[in-house]
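What follows is a short report on a single structure.
All protein chains of the complex are present and in place, except for one that has been dropped.
Then we have chain A:
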Amino acid sequence: MKRREFLKFSTASCMALAAMELGGGKAFFRPAKAMASGELPGSLGAKEVYSVCEMCFWRCPIVAKVKGGKLVKIEGNPKSPANGKRVCARGNSGVQLLYDPDRVKYPMKRTGARGEGKWARISWDEALDEVAYNMKKVRKKYGPHALAYFDHGASAEFMRGLFMHMGTENYSNEPAFFQCVGPVAEAFISSMGYLVSGTRQYTDMGHAKAILLVGSHIGENVHVSHVREYIQGLANGAKLVVVDPRFSAPANKADVWLPIRPGTDTALLLAWINYVIQHKLYDKDFVANHCEGFEAVKEGVKDYTLEWAARICDLKVADMEAAIRMLAKAAPNVTIHPGRHSTWYGRGDVQRHRALAILNGLLGAVAVPGGLYLPTPVKTGKSECPECEAEVEEPDTSLKDDFPYAGNFPGNPTAKIIEATLTGEPYPIKLWGVNGVNILQTIPNPYDTMEAIKKLDFIFTESMMADEAAMWADIVLPGATYLERYDSLHTYDGITPYLAVRQPAVEPLFESKSSYWIARELAKRLGVDCYPCEHEVEYIEEELKGAGLTLEKLNRMGGIVSYKANPYRSRKELKLPTESGKVNLAVAHYEDDDFDPVPKFEPTPAPPKGYARLIYGRVPVHTFSRTMNNLWLHNEWPENHAWVNDEVAAKLGIADGDTIVLENQDGKRSLEVKAKVTPGIRPDAIYLPHGFGSRSKRLTRAYGKGASDQFLITHYENCPFTGASSHRTSFVRIVKGGKALDIPELRPLPREIPRFKKSA
């Protein structure tokens, strides 16, 4: 009964209701009772299963709460030194991933055209036989490299071994590398000798006296321990400098916000480096004893003044100066955050992050509290069981050949895999496996990706949800969620090292199977010698043995073992894993490949007249493009909004909340999206939170909600070092009521910056 109807009640209906109540044998007002005995309310009294989250790749230790065989709640594992009792919105919503009615329930075979998403239910045997048959056939006909595998996360790890065993160099371990952290990984490996910012993030913000974020929007992107360290640093009084064209959540917490012209970050960083050197703000002892190439840097940056950068970056000299003074004053306890998502502009990405590494070195913020720190590896045993590795065969022409530093990292650039699939050059690629990654919402120019898929002999996915990638598959294998399976040991080597293991909270639903089971069954059919253990628990026990543990013992201890961290070094004992043991301020070996040992400013082309640069980022309740259909998360954040500068909006006659369409420089149009009119973004940029605008009808909640940034990113460039694809090299204008509106240029462009021109 609706409340309104009740309020309009007549006496007659009141009596009718009362009579109805009586019919049930109960008085209208039952007497007050104490809390019902027996079952406790909420999650109280539930059975607890220790496990590890995988709503994102960060993998926080969790406790799954199970009542009557049903998962009712997820909380953080209170013994975890990283997240403790806490999980984020997504971690809390794992319950709804498990019970999502849109889950892929059975193995399915395509019945319609590719991309149509029409399937028929088949048996596991039929599905696996078909995948194995096609893998063997393609390998035999075209060679091992005709097989390609796009993967991300724990669900994909076993099958990656299988693809490698087949001899292909085309596994993309992971698209995340070539769409995300590739350039920052390369920059810091060459500068510091280790992976400062890859899957993990070795930045000690919790003890920092100042923090610099360039484009990073911590809090809107959520990795629980990372957020905690950042907030702890701020609560302790750390100063915060945020460089971002948008007034992001951390910009709101910042002491200085620098609303930089997109594409000019390296100019600002080089001017700061010069300023630090000219004003002798650098750590002289550290530079003298622990850095290589200071003189080269000093010479290389001498022309980059704050005044010059102010014009390039469209910032005020006073603000830039205040910011660098704030950071330098905190040295060496200063986090010059290396950044995570770094595939912005293609050409200059590695050098932008090199500039951040140089600042780190100059300020001595290495292996000290508040600076970059060193990982503390957690020792586990080695199990023979999950081994499935083989020598990858060398092709005559490798897809890595154009990118001299791609060889430092596993897998091949995704852009090149797609290009080779499209063109057959330098060799044909005829089969794709996809696991844990929605390639159409992740890799630029999904239109090319769709065309490439049409050329394949075969494509299959292992999926939990029928996302866009699954829509294109010939065979879809239903993967068990992280709440229904075991996975390899999870060790964390950050500032609070620990070991935990993923364990199932409930039995796999429907016909879904664990990724280990799927990989093992496929291996059997391929006749390869992989995954000899009958069950994953066998090899997990083997691995645990090396840490002096058993599964039973680990569970008795609360599902987690923590270790003492060794993140800092005294200046005397500091030896970095570079050749010299020192920070490479200049990277001498870059010269061998015609790259600059010291970064130079190379302008990124500005938007064509009438367009703004499309920038994007995260919302805190969603992971990539994979959680938009989750009931709880969807209801918190069902669609994205396009951020439009208020002055631009006024000139174009766009009001907050208006429905608009974005059109890019290649004429590609987005789905409808609402405008968020705000002073919190520069006039020359439009911001679109990532991952919305789903085009898979089988995601019944997410379908068609908001606009996809990826479907607007049709122009990209490859990082010349690693082959990673750029994602901030597309431009948009606004379409309202069917009419395309040019974005007025409110911030005139300096002469040094060319405009983007479409290549013929």
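In this section, contacts are C-beta pairs under 8 Å (C-beta built on N, C-alpha and C of every residue); 3 or more make two chains touch, one makes a residue touch a chain; residues count from 1.
Definition applied: contacts and distances are computed from a predicted model.
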Chain left out of the displayed complex - its UniProt protein name, from "4Fe-4S dicluster domain-containing protein", "DhaL domain-containing protein", "ATP synthase subunit c" or "Acyl CoA--acetate/3-ketoacid CoA transferase subunit beta": "4Fe-4S dicluster domain-containing protein"
Of A:122, A:249, A:588 or A:735, which sits in contact with the chain we cannot see? A:249
Filtering A:47, A:85 or A:329 for touch with the omitted chain leaves A:85
Contacting the left-out chain in the complete assembly, out of A:680, A:693 or A:720: A:680
Specify the residue from the set A:135, A:148, A:210 or A:234 that touches the hidden chain. A:234
Would you write out the residues of chain A that touch the absent chain, in ascending order? 1-3, 6-7, 9, 11, 14-15, 17-19, 21-22, 27-35, 40-44, 72-76, 83, 85-89, 91-93, 95, 218-220, 222, 224, 227-228, 231, 234-235, 247-249, 251-253, 620-621, 631-633, 635-637, 678-681
